[in-house]
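To keep things clear, I will list the structure first and then write my remarks on it.
Omission of a single protein chain aside, the complex is shown with its protein chains in their original locations.
Every chain is named by a letter (A and B) in the order it is written, and numbering of its residues begins at 1.
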Amino acid sequence: MTDIASRLAELGIALPEPAAPVAAYVPTVLVGNILHISGQVSFEDGQLLTGRLGEDRDLEFGQRAARACGLMLLAQMQKALGSLDRVERIVKLGAFVNSAGSFTDQPKVVNGASELMQDVFGDAGRHARSAVGVPVLPLGAAVEIDAIVQIKTG
Amino acid sequence: MTDIASRLAELGIALPEPAAPVAAYVPTVLVGNILHISGQVSFEDGQLLTGRLGEDRDLEFGQRAARACGLMLLAQMQKALGSLDRVERIVKLGAFVNSAGSFTDQPKVVNGASELMQDVFGDAGRHARSAVGVPVLPLGAAVEIDAIVQIKTG
Partner (left out) sequence: MTDIASRLAELGIALPEPAAPVAAYVPTVLVGNILHISGQVSFEDGQLLTGRLGEDRDLEFGQRAARACGLMLLAQMQKALGSLDRVERIVKLGAFVNSAGSFTDQPKVVNGASELMQDVFGDAGRHARSAVGVPVLPLGAAVEIDAIVQIKTG
């Protein structure tokens, strides 16, 4: 087993099937050594985790939804690259949290994805990030996250 | 005529005048072979397409507004590059849809821009994408889309 595959096994993580885009775009584009990954919504076991933080969903649910987005980002990386060992660095996560106007814990929600990246990749998983509230997401998803990833060269 | 200019003619597309920024920034910045394009709002024939999806605007209007953003992105590319033939790949679209909290068809709306890119550039127009709902956009625009584009080298 490769290093990251071993690490996933250690963590008890089985990656989901990478979701097909719900519209006219592609999941990933590689430019030079930079992989751009489309916004992934919070699918878990093939079911979309829907709802709005601060309204019908609590922090714990939000973190689970963010982690589901993170797992889908990993699945897209693996599909695009063949192996997660080709990841040099998680560069940036752009996170959107379906939020009531009174809910201000977006950073804690998105930690569900950020901590996953650090668990899986160690220092290479430490990324820049933006996290904002939005009033609604595609299909009613609770969280959507896109990513920029640096790939090993040579 | 160049290839993409012919293709635009075939599609019956006349590009709009590239809009001047509505504030203290520039429409495009080229770094190496990557062109970053500022968020373009939904202008059509010099009029801003305003309104909120799921409230006073329907899906069809939203798609037209997203296509208008896409046309403006093309106009900015052409102005920055001299010719659309210099486009190697549309890398990423970042799309924001003015949405009521109950409207969850952002992906279908943004297809108005995504399908345009594929119509114009073929495989080179297949891009990564994020699409989210927002409660309001500059000047009341219905859609805003920014872009990352890879340019041919040599």
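Everything that follows uses one rule, which is that a residue touches a chain if its C-beta (ideal position, glycine included) is under 8 Å from a C-beta of that chain, and two chains touch if they have at least 3 such contacts.
These numbers were taken from a predicted model, which means no experiment stands behind them.
Any idea which of B:43, B:96 or B:121 touches the chain not displayed?
Residue touching the chain left out of view: B:96.
Quickly run down the residues of chain A that touch the omitted chain.
Contacting residues on chain A, toward the hidden partner: 33-34, 89, 91-93, 99-108, 110-111, 114-115, 118, 126-135, 148, 150.
Just the residue numbers, please: which parts of chain B touch the chain that's not shown?
Against the left-out chain, chain B lists 21-29, 31-32, 36-39, 52, 94, 96, 134-140, 144, 146.
Quick note on the criterion: only the chains that are shown with their structure count from here on.
Mind checking the centre-to-centre distance between chain A and chain B? Centres are C-alpha means, answer in whole Å.
It comes to 25 Å between the two C-alpha centres.
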